[in-house]
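Only a single protein chain was left out; the remaining protein chains are all shown in position.
Note that the chains are named A and B in the order they appear, and that numbering of residues resets to 1 at the start of each chain.
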Amino acid sequence: MAQEQSYYVPEQSKWPIIATVGLGLTLYGVGAILVNAKQGESTTLSWLVFFAGALVMAYMLFGWFGSVIREGQAGLYSDQMDRSFRWGMSWFIFSEVMFFAAFFGALFYVRVFAVPWLGGEGDKGAANMLWEGFQATWPLVNNPNPEAYPGPKEIIGPWGLPLINTILLVSSSFTITVAHHALKAGKRQKLKLWLCATIVLGVAFLTLQAEEYMHAYHELDLTLQSGIYGSTFFMLTGFHGAHVTLGTLMLIVMFLRIQKGHFTGDNHFGFEASSWYWHFVDVVWLCLFVFVYII
Amino acid sequence: MSAVADTHSQEHHHGPASGITRWLFTTNHKDIGTMYLIFSFTMFLLGGSMAMVIRAELFQPGLQIVQPEFFNQMTTMHGLIMVFGAVMPAFVGLANWMLPLMIGAPDMALPRMNNWSFWLLPCAFLILVSTLFMQGGAPNFGWTFYAPLSTTYGPPSTTFFIFAIHIMGISSIMGAINVIATILNLRAPGMTLMKMPLFVWTWLITAFLLIAVMPVLAGVVTMMLMDIHFGTSFFDASGGGDPVLFQHVFWFFGHPEVYIMILPAFGAISHIVSAFSRKPLFGYASMVYAVGAIALLSFVVWAHHMFTVGVPLTGQLFFMYATMLIAVPTGVKVFNWVTTMFRGSLTFEAPMLFAVAFIVLFTIGGFSGLMLAIAPADFQYHDTYFVVAHFHYVLVPGAIFGIFASAYFWLPKWTGHMYDETLAKTHFWLSFVGMNLAFFPMHFLGLAGMPRRIPDYALQFADFNMVSSIGAFLFGATQILFLFIVVKCVRGGEPAPAKPWEGAEGLEWTVPSPAPYHTFSTPPKVE
Partner (left out) sequence: MRAQTKRALPVVAVAGVSIPSVSLAEWTVNMSPGVTGTSNQIFGLHMTILGICVAIGVVVFGVMFWSIIAHRKSKGHKPANFHENTVVEILWTIIPFAILVAMAIPATATLIDMYDASDADVDIKVTGYQWRWQYEYVDEDFSFFSNLTTPTDQIQNRQAKGENYLLEVDNPLKIPVGKKVRFLLTSNDVIHSWWVPKLGVKKDAIPGFINEAWTRIDEPGTYRGQCTELCGKGHGFMPIVVEAVPQDEFQTWVAEKRDAAERERELTQKDWTREELMDRGESVYNTVCAACHQADGSGSPPAFPALRGSAIATGDINAHIDTVVNGVSGTAMQAFGQQLSEVELAAVITYERNAWGNNTGDMVSPKEIMEYMSE
């Protein structure tokens, strides 16, 4: 019967236009906050716009995903629809990979070309005549213009908290895989336990990262303004942290759905999608660990 | 509610709702396609008005109409609106209308997300266009927004520009995901990949390019935002960064972007040339491989936009060779189109007129592109009107004529009426003359030494600038005729059969004209 099922096309939906209003207000609000702050003007109205947008987005997420979940639970989705979701999620994750690729690319360019050139090395080492006394090192602690960009006192080595975070995330990939197998085997308690463990590990990661950031800002003078090392460090780890947050929220939603009895051994795409996203977040961390912390 | 069988689903479909909520809440690919097309034409007229301001100022040497600060806003916004508001949404509109019809699918794979992709665009452009009215004016640093002109020296509206780009990017990425899922998953049984119509192939590959590079654009505008507001130094040598880093990341997006703006036209032109030659497309397989090759190569040529920034010699040579290489698959496509026409049985209705003009004039744009690829010669062409001529040839008689050709080709299917052929031919000839008058002299201006993005120029450039402006005014005015033709066709005209074009082939021509609101609820079988 599943093969004969026609492809579900919803009739009308208010969620797209609500999502548009939400995203528009949110991003316009952020823009207004930044511009007004920079000009020394009041940001109160801008914050209101931002929060209004964020509320609309939250409402939309509940509503839209809610509809999808209800339709799925009602059996409206054929195998073909399931495949559409799989393609969709896979390509979405690919787009996220490319977003990180831009920042990794920037890091690569800076380390291999820009900083060495400024330091006098290579084809374009003539640049050094503009930056007397600047030496190219990595991590870059003394910037070409230390007055404009005071460098950090220290950087964060890989073998402290970052190593712990690596262990946490890699373990969490393991725990979610165990949870997945449990789901497929119909073992609900085991599923809940191992999914919960994954969430705990994710939250622990975020907590430790937050601590690391505070340590960097307050004790190490390692900030976004510390020159290119700080810029690339915080952009890469920061966006990664944002994605871990998103992934953790997705896992929590999955946990709540499992509590409500959703998902069967054969039919659990929402869980799989979240699991793929979680693995992606783990792989990005491993790249970060190697290219930002270690090498 | 249990799973419904085939026959039920058709009866459960209603016709379109009424009123404005039909358009706000729709999930129907035809509705969404129509909205994209209307939006795109509106943006085309808006971006075109800015071009009229530019050409009016450049009509004669001296500053007559606008000051340099505003002129820079016009050139910037003209580029942004045409690229992101006119060309890209037009192709997405064509995709929405035609892809499900061509593959025998009931709709796009993810219909609600489809509508969100559309509505994000008016939202983004509301923000972008509102920057014209902000203190400090709109973005004024060129559509390529190089740092540090766009970071340290940009107006306050730059921040809003960045968020508008983010919104457009989200729209494009979701749209592209939808296209890929639709093409890979919803083809009628029997339609293997190598039986897909060319427009479907070109959109599949375009969608891949979009998903790969729009996030990179998001990355670069985010780095810009950080440099402007959070004291980072991505593009500031004082902190160990490099302004050229901006250019590398931007053009990594930017080069595939220009293929995103032309590949769908390649697909549509293949359909049109074949239909009006009454002959199958020559070399189907090579056409597919050529598009794939162009797409792959497009990722490794970006620095040909940067030949004068001081890329080291080895890099320069690599990018020159890779760029020259793209001429090979592109040439194959042109040869195949001409061979399709050769010994066919040709008629020259409006779609075919635009298609023939496309082949000739896009190829001229391709030739100037090949000249630009020769790195040492590019030192004399770069950032001059020669480049402006090149990209306007590939974009105007390229992408835009491709869109016009497609519109005339498919208007009968969309509306159920034949458009007015005499008026359409008039639109073609006036556009053809106007466009060539506007842009061919720009080759000469560039070779004679006129730089880009200047509001005033030395006297030896005066004559060709005047000719160019006249051509531009003619081209611009003619587009009002197109509006008239479309509105007239929507409202009435000779009733169109399911297949108004004798030589046309494909599933889209098996459904009635106008296409019913829901089509292919049951997928057809393809031989």
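Here is the rule we use: contacts are C-beta pairs under 8 Å (C-beta built on N, C-alpha and C of every residue); 3 or more make two chains touch, one makes a residue touch a chain.
In this text the structure is predicted, and so the values were computed from the model without any measurement.
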Quiz prompt | Hidden partner chain, touching residue among B:Pro122, B:Gly292 or B:Gly344 | solution = B:Gly344
Quiz item: Of A:Ala58, A:Val112 or A:Ala126, which residue touches the hidden chain?
Solution: A:Ala126
Quiz prompt | Hidden-chain contact residue, picked from the options B:Ser49, B:Ser130 or B:Ser286 | solution = B:Ser286
Quiz item: Among B:Gly416, B:Pro455 or B:Gly493, which one is in touch with the chain left out?
Solution: B:Pro455
Quiz item: Which subunit A residues would touch the chain omitted from the figure, given the whole complex?
Solution: 117-118, 124, 126-127, 129-131, 144
Quiz item: Mind pulling the subunit B residues that touch the left-out chain?
Solution: 61-64, 67-69, 72, 135-136, 140-142, 146, 148-149, 152-153, 155, 236-238, 242-244, 277-286, 308-310, 313, 316-317, 320-321, 324-325, 327-328, 331-332, 334-335, 338-348, 356, 359-360, 363-364, 367, 370-371, 374-377, 379-380, 382-384, 436-437, 440-441, 444, 447-449, 451-463, 467, 503
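Rule of thumb we're sticking to: only the chains that are shown with their structure count from here on.
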Quiz item: subunit A to subunit B: how many Å between their CA centres?
Solution: 31
Quiz item: Which part of subunit B faces subunit A closely enough to touch in the complex?
Solution: 1-6, 9, 13-14, 17, 21-22, 24-27, 105-107, 109-113, 115-116, 118-120, 123-124, 126-127, 156, 159-160, 162-163, 166-167, 170, 173, 176-178, 180-182, 184-186, 211-216, 218-220, 222-223, 225-226, 228-234, 236-242, 244-245, 248-249, 252, 310, 312-313, 518, 521-522
Quiz item: Considering the complex alone, what residue numbers of subunit A touch subunit B?
Solution: 1-2, 4-7, 9-17, 19-21, 23-24, 27-28, 30-31, 34-35, 37-39, 64, 74-76, 78, 80, 83-84, 87-88, 91-92, 94-96, 98-99, 101-103, 105-106, 109-110, 113-115, 117-118, 122-124, 127, 130-131, 140, 143-145, 148-149, 223-225, 227-232, 234-235
